[in-house]
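What you see is the complex with one protein chain gone and the rest in place.
Letters A and B mark the chains in the order given here, with residues in each chain numbered from 1 onward.
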Amino acid sequence: MKRFLKKFLAIFIVLILAIPLGIIIWYVSPLPNANIKFKKGGYGHLYSRLAELDTTENIEVLFLGSSHTYRGFNTQRISERIGFKCFNLGSSGQTPDVTKVLLKSYLNEIKPKLVVYEVVPSGIFNESIGSRVDLISNLPFKRFNSLYHLEDFGVSEFKTLILAVSHPIFKSKYHEPKNKGIDEYKSGGYVKRIGFGSYSKQLDLPEFTADFDSKGFKRFLDNLAVIRSQGIPIMLVLAPTTSYDYSRYPLNLDSAYSSLGLYFNFNQSLPLDDSLHFFDDSHLNSDGVEMFNDAFIQTLCPIIDTIN
Amino acid sequence: MNFPTNKHLFKNSKMTRDLIKVELDIVFRDVLDDDSISLSDSTVAEDIEEWDSINHIQLVVQIEKRYKIRFKAAEIQSWENIGEIIDSIIRKLE
Partner (left out) sequence: MLFHSLDFAIFLPIVFFLYWFVAKKNLKLQNALIVTASYVFYGWWDWRFLSLIIFSTLVDYSIGRRLKNEEKQSTRKILMWTSIIVNLGFLGFFKYYNFFLDNFIAAFSFFGQEIQPNTLNIILPVGISFYTFQTLSYTIDVYRNKLEPTEDFIAFSAFVCFFPQLVAGPIERASNLLPQFYKKRIFTYEKSADGMRQILWGLFKKVVIADNCAEYANLIFNNYGDYNGPTLILGVIFFAFQVYGDFSGYSDIAIGTSKLFGFNLMQNFATPYFSRNIMEFWKRWHISLTSWLTDYVFTPLAINYRHWGTMGIVSSIFFTFLISGLWHGANWTFIVWGALHGLYFLITILFTRGKTPKGIVGQNSVLPSLKEIGQIVLTFLLVCFSYIFFRVDSLSHGFAFISRVCKSDWNFPDFEGRLLALQIIILIVFLLFVEYAQRNYDFTLDLSRFRSKSVRLVVYISLVLLIIIYWPSKEQVFVYFQF
């Protein structure tokens, strides 16, 4: 037995050292990346956004959510119009557990006067890994301790973490370009899509069922509680999407969100046209964003007044 | 060689057992198509590669044909080795 335990311990220690090294070497080598998901400077400009956030002060309105957030709210323009500093902390496919980490890491420092939480169902009821990988890859190193709040941390997240930690060693300081393909990062966190055609329906998407017992939704409720515990009011917003996409949303969504507090669904009131104002199944193009933000500002102003 | 089915000539003796064993060798070699088979009291199915569950049925049928006897299903299921098969054959012939 002693021999077995000794052997096991020895091999275990060797593995603890060899595996992270192996992951790094594999990633850096010409070998294909298999199931290693490391996305520094990944889709959605999260790297730039978090880097800018660390140098921005006096944020008064904080925006959370998925791509509907960072592509839907031109926060620079909104700030100018309402006279309150806004910051867009959306990220690609942001899931509630990722929002939780962001809240734990930033909310206390920022202390905004209002939080705008975009609640597209594919973000709220979701637990997919893409968002976690995005976060781990692009979170500033000094904030890594807040990753402790990630509830779903598995082998895949572990791999990403190893690479995120060791990244400075094998790559020189990373710089994310403002223009990536047809996306342009704007100060304040908004990502503008430039160069788009008019949208026409491409794929048949399945109907979406909202599972209110899901981990995702429960974590979303926890996030609301965390924000409220700091005495910060929340505005839930359902950003506009194409009529085709909207037809997939479950019918009980509005009533469920309304019961949670201040909630606005911008899908029904605006004269948006699928082909004129969207560049894909669910994202507004810059014309659509302008129209949406105008309406949003109108809704926001009285709320801001009452907070003040 | 055909075994005499004349029952009153029959006794449970070692010679009888040896004769049956030789007879079974012939049956097994024929059904399993292997001339190297040589059985003993302790031989079990695992000892002979071709002796699988399907061939087992053929073997039983051939043995019953040879001695013009019929075994009960429970008896067939109870056989653990060649020795027990021989015991059953002798019981049926007595």
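Please note the rule applied: contacts are C-beta pairs under 8 Å (C-beta built on N, C-alpha and C of every residue); 3 or more make two chains touch, one makes a residue touch a chain.
Note that the structure is predicted; figures quoted are calculated from it, not measured.
For the omitted chain, the shown partners it touches in the full complex are A, B.
Set against the missing chain, the residues A:Val155, A:Ile169 or A:Leu251 yield one that touches it, A:Val155. Note on the undisplayed chain: of the listed residues A:Met1, A:Ile169, A:Ala225 or A:Leu251, the one touching it is A:Met1. In the complete complex, the hidden chain is touched by one of B:Thr16, B:Asn55 or B:Asn81, namely B:Asn55. Taking the complete complex into account, residues 1, 3-4, 7-8, 11, 14-15, 18-19, 22-23, 26, 32, 34-37, 129, 154-156, 158-159 of chain A touch the chain not shown.
As for the chain not pictured, it touches chain B at residues 33, 49-50, 52-58, 60-61, 73-74, 76-78.
The rule we apply is simple: only the chains that are shown with their structure count from here on.
Between chain A and chain B, the centres computed from C-alpha atoms are 77 Å apart.
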